[in-house]
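The complex is shown incomplete by one protein chain, all other protein chains being positioned as in the whole.
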Amino acid sequence: MPTSRLEAFSDGVIAIAITLLVLEIKIPSREGASLAHALLDQWPAYLSYAVSFLTVGIIWVNHHSMFSHLGRADPVVHFLNLGLLMTIAFVPFPTAVVAEFIERSSDERAAAVLYGALFTLMAVFFNVLWQYMIRKPGLLRADADPRQIEAISRSYRPGIPLYGLATTVAFLSPIASVALFGAIALFYMLSPLRR
Amino acid sequence: MPTSRLEAFSDGVIAIAITLLVLEIKIPSREGASLAHALLDQWPAYLSYAVSFLTVGIIWVNHHSMFSHLGRADPVVHFLNLGLLMTIAFVPFPTAVVAEFIERSSDERAAAVLYGALFTLMAVFFNVLWQYMIRKPGLLRADADPRQIEAISRSYRPGIPLYGLATTVAFLSPIASVALFGAIALFYMLSPLRR
Amino acid sequence: MPTSRLEAFSDGVIAIAITLLVLEIKIPSREGASLAHALLDQWPAYLSYAVSFLTVGIIWVNHHSMFSHLGRADPVVHFLNLGLLMTIAFVPFPTAVVAEFIERSSDERAAAVLYGALFTLMAVFFNVLWQYMIRKPGLLRADADPRQIEAISRSYRPGIPLYGLATTVAFLSPIASVALFGAIALFYMLSPLRR
Partner (left out) sequence: MPTSRLEAFSDGVIAIAITLLVLEIKIPSREGASLAHALLDQWPAYLSYAVSFLTVGIIWVNHHSMFSHLGRADPVVHFLNLGLLMTIAFVPFPTAVVAEFIERSSDERAAAVLYGALFTLMAVFFNVLWQYMIRKPGLLRADADPRQIEAISRSYRPGIPLYGLATTVAFLSPIASVALFGAIALFYMLSPLRR
């Protein structure tokens, strides 16, 4: 299968997952507090929406840069990529759990751990896929620049530790953990500017 | 990253957001008034559906004309575009809030302000992205026609004031504000006909 | 704007609308009758799912054949196409209403009329768009074969009357009306076989 089609399918899943996030934000009911108050009161839903949107957005950019060096996809690439997509497509669920529980329940710690655990799993799939691509002979494009490959490897390296750390922070402060994932996404998005 | 892929991803998000709008329209329950009555009674849901659909449709057309002049995307373009997509993907939420509250609750003002505020924020992202594209050297295509660039800039200029005005109208009449957003979308859609 | 991009966007909206249909089918609750019974009992939901799926599938095939002859899209084409997409993206709503009311409520007539009215409106947009394309000079491809154009016009001609008739049947028998829309879709899908 040409890698372009694998990439188009992955793009489709990522675009859909990122756009489904909004469906998890609850419409306030007409009974109850004033609408303005109800809207402000569910700020964790907007925060988790924004953090998940940025994180999946970054994943999309990185997914592309990864696949731009791939010349040929074997069944393991398919399998690992499907695993990665399965975690990305799952993002709306912990996002909604965080929106429901963060700052609103004594269960907020479990919500933030779930959220962080999924992103960490996503980072694991991401790194395993990349390591497989660069180690299995014959998968990268013939013209792939070794220095660029090494630069990508280096930029991915802090991913799992950073995500693991942010998940651990959830045990101390769930809201800080979610905010940290947002900060990581912003950092990854804007860091190319330093070059 | 080639801009074609950035555009394809954006198109995907926009197409999904516009198609998700329908999910926010409630199915009347079998208990309650007659179906015909219940269907007519939720006319604000159809109105907000149509206005949001047309507005996002216009945004899609403009997004394309903007990117057709882009030769190269840098990280800031990615970041601003992701911000723009985040507001577009958010549209189903205020659309549903308007459907639930307009003409049906004393809270309709807050609903219409939320609706207008999101569209205004969308216009801000749109304009910041465009201004960045045309001011940062080396982003536009080498063959971009300065007169066409200037014509686009001119056509975008009234966007923020118009959207801001329509949002302000919500304080006087929420339903008029929503209708005004519909009128703006129709105007933008049909104005090329005058040429 | 190249027509290929207009087509890709339309394809996206149609593919999403057709796939969202399933979300309107209710998951039976664990309280209540046996699952097998509950599943069988909501057969109108499966019927309306299948009829809407086939109808939108046919619309997709026809939309493509229509656009394959288009050489250039002007603002009116954009506007009419957006109107058509707005009705297609709306299909999940009346489909769910039919699933909820047909054969299950005295309101089934209103449900079937809504269903038929939307499909008829879809056919109207479809025909207006096609008539505009072939009458406005300079829109069709230079190499468009007049006989093929005429053949398409002829095949579209019965659309509005047929859909209008099927809608009218809803006043006599709502379930027959829905079934008739299914039969029309099957007929359109299989009629090219006679050639």
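By written order: A, B and C. Residues from 1 in each chain.
The rule is simple: a contact is a pair of C-beta atoms (placed from the backbone, for glycine too) under 8 Å apart; a residue touches a chain by one contact, two chains touch by 3 or more.
Given the structure is predicted, the values throughout are model-derived calculations rather than measurements.
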{"item": "Partners of the unshown chain among those that are drawn", "value": "A, C"}
{"item": "Which residue of A:A50, A:V76 or A:I160 touches the chain not shown here", "value": "A:V76"}
{"item": "Selected residue (touches chain absent from view) among C:I27, C:A142 or C:L172", "value": "C:I27"}
{"item": "Touch list for chain A against the chain that is not drawn", "value": "1, 5, 8-9, 12-13, 16-17, 20, 23-24, 74-76, 78-79, 82, 85-86, 89-93, 96-97, 100-101, 104-105, 107, 110-111, 114"}
{"item": "Footprint left on chain C by the chain that the document does not show", "value": "8, 11-12, 14-16, 18-23, 25, 27-28, 30, 34-36, 39, 49-50, 53-54, 57, 60-61, 64-65, 68, 189-190, 192-193"}
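We adopt the following convention: only the chains that are shown with their structure count from here on.
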{"item": "Arrangement of touching chains [line / ring / star / complete / other]", "value": "line"}
{"item": "Chain copies touching (chain B, chain C) - same or different residues, decided at half shared", "value": "different"}
{"item": "Fitted rotation between chain A and its twin chain B in degrees, CA, nearest 5", "value": "90"}
{"item": "For chain A paired with chain C, centre-to-centre distance based on mean C-alpha positions, whole Å", "value": "36"}
{"item": "Computed distance of Cα centres, chain C from chain B, in Å", "value": "26"}
{"item": "Multi-chain contact residues (two or more partners), chain A", "value": "none"}
